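Apart from one protein chain that is not included, each protein chain of the complex appears where it belongs.
The first chain written gets the first letter, and so on, giving A and B; residue counts start at 1 in each chain.
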Amino acid sequence: MPGITVADQILTGVVACWHAKQLGGAAAKIGDLRRKHEIAPPRTDGPDEFIRALRAQQNCLEFGVTFEIVLWLAGIFGHQVPAAVLGAIFVYSREQYFNGYIQDAEKRIKPFWMGIRALKGLFAVAILGLVNTALVHYAGINVPNMIKDKLF
Amino acid sequence: MPGITVADQILTGVVACWHAKQLGGAAAKIGDLRRKHEIAPPRTDGPDEFIRALRAQQNCLEFGVTFEIVLWLAGIFGHQVPAAVLGAIFVYSREQYFNGYIQDAEKRIKPFWMGIRALKGLFAVAILGLVNTALVHYAGINVPNMIKDKLF
Partner (left out) sequence: MPGITVADQILTGVVACWHAKQLGGAAAKIGDLRRKHEIAPPRTDGPDEFIRALRAQQNCLEFGVTFEIVLWLAGIFGHQVPAAVLGAIFVYSREQYFNGYIQDAEKRIKPFWMGIRALKGLFAVAILGLVNTALVHYAGINVPNMIKDKLF
């Protein structure tokens, strides 16, 4: 089985980089709101806008860890194209989630569920990729090649 | 030195996938408790059960980041078998921790320390793996091969 090459994961890498920038941007936004409302760390109470932003950031962190795991499993064991497409949908949905939540708690709901669907898709690609890799390696059965042979 | 192949990390990947599912499940449980006790986001106060669940999730997130780092270092620089075994013990202990903590703060203690032991084991495998890789690459000394030659 050939080694993993960096060229196989360029798209996954671009999406991960965008995600890292988003998490950094969320932290910067909290800093801005701390200055705007004069809330010095380590205080975490404040006006509703600040409370919502803190929760939005925390939620992005929670889901961000799960996302990075399945993004890379999907990209490496599955294929970078579905991983990067679903990953980009996830990061975009989280952009809408974070900005929406700061304005109004209701506005977080729609992008939240869009993100969940993208995450479920990544789980599916990751699991299919793991199963396929195991079949090739342990049983010598290559289902994708068998499908290609049938079709072409 | 040969490249890393996906086949070498199937077991590590399966454990990481289980861990990602666990973190997603913890977030879903918080959502269920929010609905049960009618606690609309961004509120974080509520009955004891909800407070305990929030802390349990936060603790799983904190340890989850450390875990993913050492799981993959152990798997890639060391070997996937000890990494996946210790990783599975960790994820299992965290399952017990999260469910126990929600019922009663005391019930978090035993699985917590089981998880810590698994994490320390992963650190050991990661460090041994890094040292071995450095010895092979920079000094041309392959300790595992020397041991094999002595034994067989």
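FYI, contacts are C-beta pairs under 8 Å (C-beta built on N, C-alpha and C of every residue); 3 or more make two chains touch, one makes a residue touch a chain.
Computed from a predicted model, the values in this text were never measured in an experiment.
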Interface with the undisplayed chain - residues on subunit B: 1-5, 48, 51-52, 54-56, 61-63, 65-66, 69-70, 73, 76-77, 101, 105, 108, 119, 123, 126-127, 130, 133-134, 136-137
For subunit A, the residues touching the chain missing from this view: 2-7, 10, 13-14, 16-17, 19-21, 23-24, 27, 40-42, 44, 57, 61, 64-65, 68
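Definition applied: only the chains that are shown with their structure count from here on.
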Cα-centroid distance, subunit A relative to subunit B, in whole angstrom: 19
